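Missing here: one protein chain of the complex. Every other protein chain is in place.
Chain naming follows the written order as A, B and C, and within any one chain the residues start at number 1.
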């Protein structure tokens, strides 16, 4: 099972976990991103996430498919929020269910690492004295 | 923050995540154990978990303390159920919050791996034709 | 041929718009598009990098563009 969503709505963690759970899996690893109150010590007011939605969904599905094939996963779920998020909010949930836990851990880490490198989603950090598109400049 | 619990009650995943979340952390990794419907293809009816509770709590706190020190974690939570669990039930939740996700992944994996090796908790698998204490015999 | 180019994130701010039209010869490649864009919008050269996506896939620099392609400027991503 692969479940990929981009939404402006609040992500429901329990619902995500229920979706990946299956009776033939022994472990679920879940990565939950949260908005931090600072970047290198500088106070963050909020983040703004923007996605190239059609392409981002395709890229995320590719990653999920790669992971299912490589680690023989039961289920992969990737939910990503867009819009304005505040400190403590959850921009991303990745949940992976597998028969054995090593596969779940490896796959979950691969998914978040690769998502951050290849999926066309952008975040702007809003500070008290300005804003910055993360990673845009060297 | 270290939060260690052994309980016969159902584990609430959302509550566990709320407990470890903090505004200065950027990622939470959560491992959720689930009861599988089979062991090596043999149908499992239920599991029975038993703990040497005083010692198990001490051992789990040691692991959590080791992980906090090694990976500079913000929070570690380990909740383990005892008693009778059925297929799909959750015997264990480990949640780790850290400023950066690599630490959260490494620590969460260390915690579940080490818990399974050292914490005095036992599970009996009940099959249709008998039962077995897991790992008891060579 | 006239191509419509979508822009996201900081590229949207550099272009001042969510999309722009560019004029290129038939058979032009992604590389030629990049050169044109960098000339029209020099701030693109200041980015750590940027990619071009064609029909929702990352395209290599020798990829030949076709009229009607969905083309997008992809500045460095930062999701998650």
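Quick note on the criterion: a residue touches a chain if its C-beta (ideal position, glycine included) is under 8 Å from a C-beta of that chain, and two chains touch if they have at least 3 such contacts.
From a predicted model like this one, the values you see are computed outputs, not experimental measurements.
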The chain left out of view makes contact with B
Of B:43, B:86 or B:116, the residue touching the omitted chain is B:116
Checked against the full complex, the residue among B:37, B:50 or B:89 that touches the missing chain is B:50
Absent-chain interface residues of chain B come out as 33, 49-52, 54-56, 58, 80, 91-92, 112, 115-124, 133-138
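What we mean here is this: only the chains that are shown with their structure count from here on.
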Nearest to the mean of all protein Cα atoms is the Cα centre of chain A
Dist(centroid_CA(chain A), centroid_CA(chain C)) in Å evaluates to 26
Flagged in chain B as touching 2+ other chains are none
Residues of chain C that touch two or more other chains sit at none
